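Every protein chain of the complex appears in place save one, which is left out.
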Amino acid sequence: MSSRIEILNDGGYRSDGRRQYELRSIDIDMSPQGTADGCAVVSHGLTQVQVCVFGPREARKRAETLHDRAVLNVEVGVLPFSAGERRRRGRADRRILELAASIKSTFEPVIQTSLYPRSQIDIFVSVLAQDGGLLQACINATSVALASAGIALGDLVCAVSGGVHGTFPLLDLSALEEGDLPNVTVAITPRSGKVTLVTLETRLHVDRFGEVFARACEAGRVIHTEMRRAVRARTSKLVDAMGAGTKGTGEEDVERDVLMSEINDF
Amino acid sequence: MVLDDEDFAEGTQKLTCPGEPITSSHAFMRGHGTYVDNEEVIASVAGTIERVNKLISVRAIRARYSPEVGDLVVGRITEVQPRRWKVDANSRQDAVLMLSSVNLPGGVQRRKLESDELQMRTFFEEGDLLVAEVQAFFADGVMSLHTRSLRYGKLRNGQLITVPPALIRRLKSHFITLPCGVDLILGLNGYIWVSKHLKQNEQEGEDAFDAEAVYSNRNDDIDDATRAAISRVSNIIRILGAHFVPLTDTLLLDAYEWAVEQEGGVKDLLNSDIGDALVSAVAARS
Amino acid sequence: MPRPPSPSIPEKEFLYGSLKQSLRLDGRNPLEMRTPTLTFGPDLGWVECAMGKTRVIAQVEGKMVKPPPERPLEGLITIHSELSPMASSEYESIRPSEEEVTITRMLDKVLRRSDVVDKESLCVLSGQRVWHLRLTIHCLADAGNMLDCACLAGVVALKHFRRPEVEVVGEEHDPSERAPLPLSMHHTPFCFTFAYFPDPTILPVLDPSHLEQRLSAGLMSVALNAQRELCVVQKAGGMPLDQQEVLRIVDVAVGKAKELDKLVETRLKEDWAGRTVEVR
């Protein structure tokens, strides 16, 4: 595909004015949606993904329950008007199924599923708008949504996409760049710095791969800072709200303490 | 991050987020919401750090209900199985209500017969709501409920509101009667039943318990004023739930008084500015 | 039909125990793959690839079609993969399982999207006639690592295939008297799958057997050609790995690709030498 737009101009700027390693602005909204146990809307620039998490709850299909851990169920829906061209993707679309399978296997080792035997955790992903970096947005949003549902996680998972233009690695590709460049998506667990997901779908020389891979791993930590800030902000907001409500009911607390000590006396 | 005793000074609540190291695993023991890796205690949920002596745990700010024996819960029947009902109680797995843990018509101490097994749906069927107490746990962690008290059993004459379970504190009594003729049952699982007030003698029943009334599927007559009051209380709970305010009886009373003072319609409460005003008003009042 | 039960506790413990001592149940080294056996059929473009008891048949056929208007100068390639319960009772015929989706998507990425065949060379007459290649991959038996076997079968079938040389005379085209031509291929990618295990002290193994695959904590597939060009890297979740570990696996794959490329070339030459292609 030939493009009339310069991916990286002589001044070192990309088509949308970013520098080589500059990420798009990230927006994380964790306000509750409907009856979901956990929810997040994450935007990377113009790519926007909403994830709702239900569970752990009673498994819908008894035959599929596992006696020692929870079952994960991931469903991905792409809105027909999310991309530039209106296109309806069925649920059985292989690309969608692959996306769901990647999300599932990324989070299976991260969620401490053994704490919730015989249960099911449902993750519903809906892609609201796409402008490149779909997998990264889905993974980041799922990570935050799981945290907001209070599900035990080993770590947050942070994903970033990257590409190579000539010999220059770029990070967080937009749809325009994704179409023209070999691109990689990397997901890391920031505490251990280990890699849970790597995908590369286009031809790239081995030597180039190493460089963009390392850059993407570093960028994962930047995403992590943002995610942590959002999760903390949400937590502190809720804690404050609970504190504000209990302020006046000090009596209750005292009474409860008495009750507790009575119980302890037994 | 290394924890010192000062970190747990009164009034400060330390927040954490999944994957954040809290302290060394040599000096402390890990509790709920944490795990140990590489000699460090690490948080696995987002919430507040709590410490009891050497035990560190993280209380998730929002999570499913984790039951304890003796808790009062409101639940919904999801399935009728041989000699038991499955009850959705907002927990990790559906709770179990054994046929042997309910009061049946014809005397509290009556033996369960085979005919009772065959007509389990006449007591509870799928979709019925009930209030019960957590009796015990099965080996696989499923909670078992019982309704062997005259206050427990099938629910009618009202509506169900759901709030995050963290907002329901353990109170002296979870059966609250508001002066506006509304009864509240605050299930510790975050399910709240708002219904028409029943007079004490009706509620307790006469000495033998009245199976007709206990397992009835018909609502009593509810007058318009009571209906409005039920809706108003429900809306107040919804607002408080949305603002993540813990519910107590005094708080609900204050909120109801405030709502009546405003003289607005019942549905006006759901406007966001009125909702915000309500929350700040109750916070100021108390 | 219920899915086959997962391996028993003694099987699991024994496998982990012996892998810790770098012993594999079939006597291979951790980074040794089963030597693939390639059998060519009577027709050009028909290959059976066997790695141990894993067996796949791949077949290429070509026909002339009118190209779609948006790409008048390019030929078409479609891949049909059949993963029926015949290969293993883990595959269901009704609903594609996750493994199946992964395998079909990977085949598509390795054999089609990485530009293996020069599509422009498949054009006979711009906007009028192009070749439509149809690659059918039929999995016969799955004894572990179906993906690598299927990719190898597919790529060898493409290399083995010869398309008739045609001449366009006016509106008609007919096979000319010349010998059939091999496809013009940009490169030859090979896929290598590594399995890693829950215990981080166990090193990953190449070309996992069925039991190893079932007990692994994740797979990582690397597809690349002998010219050190990566085509696909796929590690979709599973146990987290160190960054260095990922790069080490890629390096191992680079070496293996060169070996496999040699093997394939020799086998193709042998087959070609023993074949007399009729020129009509």
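The first chain written gets the first letter, and so on, giving A, B and C; residue counts start at 1 in each chain.
Heads up, the rule we're going with is that contacts are C-beta pairs under 8 Å (C-beta built on N, C-alpha and C of every residue); 3 or more make two chains touch, one makes a residue touch a chain.
Going forward, contacts and distances are computed from a predicted model.
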**Complete:** Answer for the undisplayed chain, UniProt naming, from "Ribosomal RNA-processing protein 40", "Exoribonuclease phosphorolytic domain-containing protein", "DNA replication complex GINS protein SLD5" or "tRNA (adenine(58)-N(1))-methyltransferase non-catalytic subunit TRM6", is "Ribosomal RNA-processing protein 40"
**Message:** Need a quick check: the contact residues on chain C for the chain that isn't drawn.
**Reply:** 5-15, 17-18, 21, 23-27
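The criterion applied here is as follows: only the chains that are shown with their structure count from here on.
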**Prompt:** Using direct touches as single steps, what is the fewest number of steps from chain B over to chain C?
**Reply:** 2
**Prompt:** So which chain ends up in the middle if you average the CA atoms?
**Reply:** A
**Complete:** Set A-B beside A-C; more C-beta pairs touch across A-B
**Item:** Distance from chain C to chain B - Cα centre to Cα centre, in angstrom
**Value:** 56
**Prompt:** Roughly how many whole angstrom separate the Cα centroids of chain A and chain C?
**Reply:** 31
**Request:** Note the residues in chain B that touch 2 or more other chains, in rising order.
**Result:** none
**Complete:** Multi-partner residues in chain A (2 or more other chains touched) are 189
**Complex contacts: residues of chain B adjacent to chain A** = 13, 15, 17-21, 33, 35, 37, 42, 44-48, 60-64, 78, 86, 88, 92-94, 140-142, 162, 166-167, 169-172, 240, 242-248, 250-251, 282-283, 285-286
**Message:** Which residues of chain A touch chain B once you look at their complex with the stated criterion?
**Reply:** 32, 35, 37-38, 55-58, 67, 112, 116-119, 147-156, 189-191, 228, 231-232, 234-239, 241-249, 251-252, 255-256, 259
**Parts of chain C lying in touch with chain A, wherever the complex brings them together** = 2, 96, 98, 101-102, 104-105, 108-109, 113-115, 187, 217-218, 220, 224, 228-243, 246-247, 250-251, 254
